[in-house]
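Everything on this sheet refers to the single structure shown next.
A single protein chain has been removed from this complex, and every other one stays in its place.
Our next item is chain A:
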Amino acid sequence: MALIQSILNILTILIAFSKLSLCLYEDQIGKFDWKQSYIGKVKFASFDSVKRIIVATEENVIAAINIKSGQILWRHVLEDQPGNTVELLDVDKEVVTVTGGENTFYVRGWELNNGVLLWEWCLHTEATNAKWGIYKDKLIHIVPVLNSHLEVTEYEVHTGQNRGASSQISTPWVIDLSKCVLAETYWSCISGEDSTGILYYLNVVSNGNEASKIYKKNIDLLIGNVPGKVGILPFKYTEPSLLLTRNNVGRLVTLNEDNIDVLENSFPLNSITIVNGDQRLVLGLTLKDQNLVIKTTEIGIGENVVEAEYSENLGNPEPIVGICRGTACRLLILTSDNVLCLLQLPNGKMLWKREESLSNIVGIEFVELPVSELDASIEREFQTNSNDILSMLYNRVVTQMKQLTTFLSGKQITSNKLVRDEFGLHKLILAVTKVGKLFAIDTLTGDIIWSKILDGIAPFTMIKNEIILIYEQRNARYPPLTAEYVLIGRESATSKGMLYRFDPISGSSKYGIEKLPYEIKQVMLVPYEDENRLKSLLILSKDDTVHVYPNSADIIIKESLASLYLYTVNTEASKLNGYSFIARENEVKPVSTWKISFGQAEIVAVSARPSIERVHSQGRVLADRSVLYKYVNPNLIALATLSEDPLHKHVLSVYLVDGITGLVIHSANHKRAKGPVHLVHSENWVVYSYFSERFRRVEIASIELYEGVRQSNSTAFSSHALSQLPQVETLACILPATPLVMVATLTERGITNKHLLIALSNGAVNELPWIVLEPRGPHILPGPDENSIPYMPELPLVSEATINYNQSLARIKGISVSAARLESTTLVFVHGLDLFYTRVTPSKTFDMLKEDFDHWLIVMVLVGLIVSSYITKQLASRKALKQAWK
């Protein structure tokens, strides 16, 4: 017995540690995974040569993009948002950037070719409304004080030496900053709303010691006296200049001391200048009937208008910067849906485009693909509504004839490739971005299958996160019915609800964008299907009325009202509310059933179990062969609150609440602990991470719930029947890293071990076995027994467990997981500034042969063994015969 015990011990140790090493072979790089890098919405851009475009974006990123391919040549992700922005980008012999916020700015110089940092200095200064400019190796920093003066400071660009200290220029006419621009070194403002106003300007760079002179010009003398509101826009030109705008056209005004010049031509407001030798071209873009109209004005010569085709899937274009060599021109444009694309002029052909809105994803859903047409027709063969023999026979003959004709005509080969594979590894990722663009991304290649702009949609805000919901109303398992998904957001202008119901495979929508006449408080996907296999939505609006979508599902909802419950999380009032529903006067009414009020504490994290998660083993076998049953409550909500405390600074409380009855199953508090809190809830456990102010480190704690040795309701779980509160076991460890996102893996049947995927601030996504965090309660014997690992207070974060190996991911915002049909595999999609997709196998690929598995070898070995056994049998019988004769 002792021998068996010791063999078991060795095996468990070996298995436990082999699970920790989850590395990848070098030739497997890019085999199951792909990575896409983004830069965000472009704020400044500049062509440095005919090879590169240098861009600075609103995500505080500086990058160089290859003109030919649109690929990123180099990229620098600067200080984290929010508050930090790029204020200035200047490309000359080197790239100069000013970035920062909140009174601290960094001035940096970058090498053009490889993006190496050349120099850097830091500046602490007043930030509000400041404008920056570069003039002859001098960095000019202008802080306007309204109705009073400008504070102008000049710095040596490379060193930050402040030459002339700051000077104050009296400018009582600076009243409204939206009516002021900086044209190179000229600070210009207009006063008044219409043509009767005055244009003031002054050169902030003083020549010698004389004070800057302020010039005043009457606007009606410059651009005439036509009714309409007059505005001012900055404009880049060969000389210091600006655009005076009226009635959606701009007039170019060039400034040179007292000489002010107005060009005859009028331009669209989004115009840009391209200098090509002696030619000075001004380009403007407009959209007309889905065609792009490019109006080119050559200053002093004439106009030229070109129309080009424009994709439906792009928003309104705006030119940013252009370059010309001879007659060939390149124009970089940014669309309202954050697509960056390069146009070839004069023919208007699009050379490449970058979907930069994907750097800010607010909603993710994995979509299972439909079966192939052939499989679908086979299924249809056996799927008839009538039991009549003749009709069944007819049905079979018809479908088999169809199959035969498609087989003979060879149509099957040309049908689309979006077909379900055997193991469910090929799926579509639906991603909706903050600007309201919906994408379907192929998991195998990372290609965008289709995209759709949803005009005027905005995300909901839920505990500081912005989300747009996507629900699966019908999956692709019911041909000929197509899959149907619904996207729920709010209208950006009115905050009222917006729905978009669509087929995720083709991207088509029968209904278009539907606007709801109310604001949404909570949405629930009702788990009952109608005759078309469609699940309906139950929407609770802000005024506590229940709406059913689609309306036809009213009957199903009314039938199942007794088993429908809903909860809402009110982060403003720190309250949790529970609702049940009753049908009264032909209407469904919500009834408030329970409430939890956290008072002053702020709700910082809420987590419910994924609805599709299955728990395979209901219990845990103990050393004495008894079973400890898990407390698996599908209605359990885990949430964390933070409160400020005079004594303990911050107190973190974690509550486990039953979502049906509102009973607090367990609550725990951590004193002197603050956020960010990341909460994961899966099976019968909860894991959360927080920052301990006492020890100044990140800690990760786990709670596990057990029912005990007897299972109370073994057939179906009911929140109403609670015989006793579950046993709670807890554990805490130190996490030697800063987590950004935490998610638990999800598999089809829940047999596979659970791992936690933790995205760290250094750009790695680490896989951590749950067994390391599992509370070592009295039911687990200490020592190398019963599949447990000895407790270590500091978690080992091994670099082999980094699922994105050496491909660091910038600013990870979320991780989505989905189960493949293969039990061992979880599909993982990490999004942030970069997108990364891979598969993880928490218990290794126990149900899969390795791809380098040698099928021929095993066949030959088997054949060899069979043959040799026959031969030896013959030999043995001959030998036996001989011996018998002896």
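Note that in this section a residue touches a chain if its C-beta (ideal position, glycine included) is under 8 Å from a C-beta of that chain, and two chains touch if they have at least 3 such contacts; residues count from 1.
Throughout what follows, contacts and distances are computed from a predicted model.
Chain not shown in the complex: UniProt lists it as "ER membrane protein complex subunit 10", one of "HemK methyltransferase member 2", "Trm112p-domain-containing protein", "ER membrane protein complex subunit 10" or "Probable DNA-directed RNA polymerase II chain Rpb7".
The hidden chain makes contact, of the residues A:275, A:732 or A:797, with A:732.
Check A:104, A:571, A:712 or A:808 against the missing chain and you find that the one touching it is A:712.
Looking at A:611, A:723 or A:806, the residue that reaches the missing chain in the full complex is A:723. Looking at A:791, A:846 or A:870, the residue that reaches the missing chain in the full complex is A:791.
Within the set A:24, A:481 or A:663, the residue that contacts the chain not displayed is A:663.
One chain is missing from the display, and on chain A it is touched by residues 2-3, 5-7, 9-10, 562, 580, 582, 592-599, 601, 643, 645, 647, 651-655, 661-664, 666-671, 673, 692, 699, 701, 712-713, 718, 720-724, 728, 730-734, 775, 791-794.
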